[in-house]
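Missing here is one protein chain; the remaining ones are kept as they sit in the complex.
Order of writing sets the labels: A and B. Residues in every chain begin at 1.
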Amino acid sequence: MSDETTILLCIATPLAGAVLIAITGSRPNLREAVTLVTAGVVFGLVASLFPQVLDGGRPAAIMGEMLPGLAIAFEVEPLGMMFAGIASFLWIVTSVYSIGYMRGHHEHNQTRFYIYFAVAIASAVGVAFAANMMTLFVFYEVLTLSTFPLVTHHGTDEAKRAGRVYLGILLGTSIGLQFIAVIWTWTLAGTLDFTEGGILRDKASPAVVGVLLALYVFGIGKAAVMPFHRWLPAAMVAPTPVSALLHAVAVVKAGVFTVLKVIVYIFGFDFLAQVASGNWLLYVSGFTIVAASVVALRSDNLKRRLAYSTVSQLSYVIMAAAILTPLSAMGAALHIATHAFGKITLFFCAGSILVASHKTLVSELDGIGRRMPWTMAAFAIGAFSMIGIPPTVGFVSKWYILRAAMEAEQTFAAAVIVLSTLLNAGYFLPIVYAAFFRAAPAEPATAGGPALGAEVGNGGLPRNHGHRREGHGEAPLTVVLALTVSAAGILFLFFFPDLPFALARQLAGVAG
Amino acid sequence: MDVLGLFNYWIVIVLMMIGFYIVISHGNLVKKVVGLNVFQVSVFVFFISMSKVRGGTAPILEEGIEVYSNPLPHVLILTAIVVGVATTALALGLVVRIRDAYGTIEADEIIEPEEDGA
Partner (left out) sequence: MIAAHLPALQVVVPLISAPLCLLLRRPGAAWTVALAVSWFALAVALSLLIEVSIGGPVSYPIGDWAAPWGIEYRVDQVGALVLVIVTAIGAVVMPFAGASVAHEIASDRAYLFYTMYLLCLTGLLGIAITGDVFNLFVFLEISSLSSYVLISMGQDRRALTAAYNYLVMGTVGATFYVIGVGMMYMMTGTLNMADLATRLPAVADTRTILMALAFLTVGLSLKLALFPLHTWLPNAYTYAPSVVTAFLAATATKVAVYAFIRVYFTVFGEVDLFEIAPMVPILMVLALAGMFVGSAVAIFQNNLKRMLAYSSIAQIGYMVLGLSFASVTGLAGGIIHLFNHALMKSALFLALGCVVLRLGTVHIDGLRGLGRRMPLTMAAFVVGGLSLIGVPLTVGFISKWYLVQAALEKGWWPIAGLIVLSSLLAVIYVWRVVEIAYFRPAPEGSAAVEEAPIFMLAPTWIMAGASIYFGIDATATLEVARGAAEFLIKGAP
C-alpha cells in the first residue's frame, strides 16, 4: 500500500466506520463490533506509518485543491505521528470502555454516540496529519462540530446550555480570531505549508508577529488558554467516554498540538525567539496553569476538577513551547503524550465510579477504594502521573520541561512548574487518601447533620432521591479492563519511553 | 446660469417632488399609485424635453430638413410608458385585492400585528 493510500485510509476508515455503525445501529452487538474493528484498523494503519517517520521519512498525500493554491494536503511529521498514534490507540481503549459504560449507564441514542465519535476521530487524525494550516483549520472545525452532538448527548437543558458555551467559545475563537490569523499568514507569506523553520521569517515585523501569535493562541480555543477555557468544564456534561477521549485527548490535544505546530512550523522557534514579541505567551500560559489549578483545588465535582486540571496541564504544553528551546519542544511533545494517558485514566475512573456508585462528588469518595480497588488503584497511578511522581510517565515530561526552563534561565516558568506541582498534589492526593484510608460513610451525610447510626443504615434501602447503590462493587468488566490498560500504559511508558522519545527528539531537531 | 432657459428641468423637478411626496406621505393606496404615476411622468418629461432641439422638427427624412430633434429618447419613453401602464395596472389590481381582503385601502387601517404564526 502506498503512503498516500495509507494516510487517506487513516481518515476515511473512521468515516466508513461511522456509516457502518449507522447501518448496524439496530443491533448493538454488531454495532459495537464494528466500532472496535474500525478502531483496530485505524490504529493499525496509523502504526504502519511509524517506522517510516522514525527513519526521517515524511509520507504525504494531496487530496486536491480547495482554493487556488491551497490544497487539502497531508504530511506525517513526528508531532502529528505522535498525536495520531495516541488518539487512535486510545480510541480502541475508549471503545472498550464505552461499551461497558454506555450499557451500564443505560444511555439513550447510543448509535448516534458511536457515529459522531468515529467522525471526531477522523477529524482528529486529519488535524494530526494536516500538511498546511488550512487543512488543519478545516479539520479543526469539523472536530468542533462533530463533538457538539456528543457534548449535548443527554439533550437536557443543562446539556443544551453547555452546548452553547462549547460551540460559542470554540466557534467564536476559531472563526473570530484563528480564521483571520490563517488568512493573514496567507497574505503575508503566500503559503500555509508547515515548513521547518517557519514561513514568516523576514515577512512580518515584530509587532505583527506578536499580534498574529495572539490571534493564533487565543483563536485556538481548544488549547483552553485562559480566558477561553470555559468550554472545557462545560463540556463535562457529556457522557464520560466523551470527556475521556475527546476532552482529555483528541479535542484538547488537537488544540495544543495546533499551537505547537503553529509555533514550530509557521513562526519557527528561532524567528520567534529573535523577534521576542511572543514572550507574553509564557506569562499567559503560566497564569493559566496556576489559576486553573487553584480552581481545580476548590471544585468538589470530580469531573469538573479533572477538567480544570486539564486546562492547567494543557498550558504546560504551551508554556513549554513558549520557552522556545529544542529541549522545551521535546518536553512539550512528550507532555502531550503523557498527559493523554494520565488524564484518560482519571476520566475512566471517574466514569467507573459514576457507573458503579452514581457518585460525582469528591467528598463522597471516602473509602471507595475498598469497594473498587482496581478503579482507585488506576486513579492513584493517573494522579501520580499528573503530579509527576516516578515511576509514572508524567515525571518524564515534567522533568524535561523543568530542565528546559532551567537551561533557558526562565525562572518564572520553573517557579510555575514547582508551584503547580504542589497544587496538583493538593487536589489529587486527598482523593487517593480518602479513597483508601478513610472509612466509608455508611449513609451519605444529609444536610441536617452527621448521620446517626451509621452501621445500621448500611443495609438499608436505597435513598429515594438517587440511584445510589450502597452495595456496589466494581464497574462492568470492560470499563475496568479499559482503565487498567491505560493505567498500565502510564507505567509502561515510564520504563519504555523509546517511541515517544524518538518522535520528540525529531521534533526537537526541527525546532532547533 | 440661465435659470429660465432650463425651465423644463424645473418643471421636472417640481413634478418629481410632488409625485414622490404623494408616494411617501399618503396612506391611501390609490393615491400612492397616482403619486407614483406623477413621479414617472416627470421622468418622461425629462427625457422628452432633453431631446428637443430648438428649431428642429420631427425626424422625418425629407428635403430641406437639417435640424431635427433626437428621436431616440422619445422611443425609449414609449417603452417606459408601456412599463408605467403595466405597473399602474398591476398596482391597481393589487389594491382591489387588498380591498377584498381587508375591506379598506388605507395603509393605516391594514396594519396587522407583526408577530404571527404564519
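Quick note on the criterion: a residue touches a chain if its C-beta (ideal position, glycine included) is under 8 Å from a C-beta of that chain, and two chains touch if they have at least 3 such contacts.
None of these values were measured; they are calculated from a predicted model.
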Touching the hidden chain in the complete assembly: which of A:V41, A:I62 or A:L171 does that? A:L171
For subunit B, which residues reach the chain that was dropped from this view? 20, 23, 29, 32, 36, 39-40, 43, 46-47, 50, 72-73, 76, 79-80, 83, 86-87, 90-91, 94-95, 97-98, 101-102, 110, 112, 115-118
State which residues belonging to subunit A touch the missing partner chain. 64-68, 72, 137-138, 141-142, 145, 152, 155, 159-160, 163-164, 167-168, 171-172, 175-176, 179-180, 183-184, 186-187
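We adopt the following convention: only the chains that are shown with their structure count from here on.
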Suppose each chain is reduced to the average of its Cα coordinates; what separation in Å results between subunit A and subunit B? 69
